[in-house]
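Of the protein chains in this complex, all but one are displayed in their positions.
Moving on to subunit A:
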Amino acid sequence: MSEPFLIGRDMTGGYGKGPDILHNCTIGVDKGEIAVIVGPNGAGKSTAMKAVFGMLDVRQGGVFLNGKDITKLSPQARVREGMGFVPQTSNIFTSMTVEENLEMGAFIRTDDIKDTMEQVYTLFPILRDKRNQAAGELSGGQRQQVAVGRALMTKPTVLMLDEPTAGVSPIVMDELFDRIIEVARTGISILMVEQNARQALEIADKGYVLVQGANAFTGTGKDLLADPEVRKSFLGG
């Protein structure tokens, strides 16, 4: 197997001067694929993703985007390299309208953003209806759509989502997953952390089960769902 499009290889590190949270952790995603990080609470799922995005010190190992070493780049610089990140919380500008949120997402672009905005509105039709409403007034599911839409405005090649379905109802969750699949079909690689392991693995091309900051199981979504050990430990039988 060739090197994935985006890979954080053998990452070891933690926040600030604190202890290591990740231990030789490897996370990667290929072009147009969906990779999902699952695992028990406190396994370092979000931390692994933040490490890939440059939000903590990677003391060993490295992060490579399309073969280029980006380990030393700041998160902002990684956005310019084509990575989009949707944090778990505070991921929208609540006092600004939906449209302004999208505009701010495209802040680093100097070309015309109309087409991209149109694509986002096509993907999330509800946002078109609410585009002049303050994003903070929207429902949880709609806010997540704004957050994903904002990250898509830079036309990223990789989109990283930190628990996009946290705190939304099961129906909205299914809809969000559908949208995420649609985004992946446009050729954007998706790397996401999920609490809802079973549903997430169902749509995943690749799954990473982390335990205590290290890779426990890795495989295609299907394989992991079928693996009796994974089922027993993480999926509740």
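FYI, a residue touches a chain if its C-beta (ideal position, glycine included) is under 8 Å from a C-beta of that chain, and two chains touch if they have at least 3 such contacts; residues count from 1.
Quick note on the criterion: contacts and distances are computed from a predicted model.
Student: Given the options "LIV-I protein H", "Acetolactate synthase", "Sugar ABC transporter ATP-binding protein" or "cysteine desulfurase", say which is the protein name UniProt records for the missing chain.
Tutor: Listed in its UniProt record, the absent chain's protein name reads "LIV-I protein H".
Student: From the list A:Pro87, A:Gly141, A:Gly207 or A:Gly221, which touches the chain that is not on show?
Tutor: Here the residue in touch with the unshown chain is A:Pro87.
Student: With the missing chain put back, one of A:Ala43, A:Val63, A:Val79 or A:Val230 would touch it. Which one?
Tutor: Selected residue, touching the omitted chain: A:Val79.
Student: Considering the whole complex rather than only what is displayed, give the residues of subunit A touching the chain that is not shown.
Tutor: 75-76, 79-80, 85, 87, 90-96, 100, 103-105, 107-108, 150, 154
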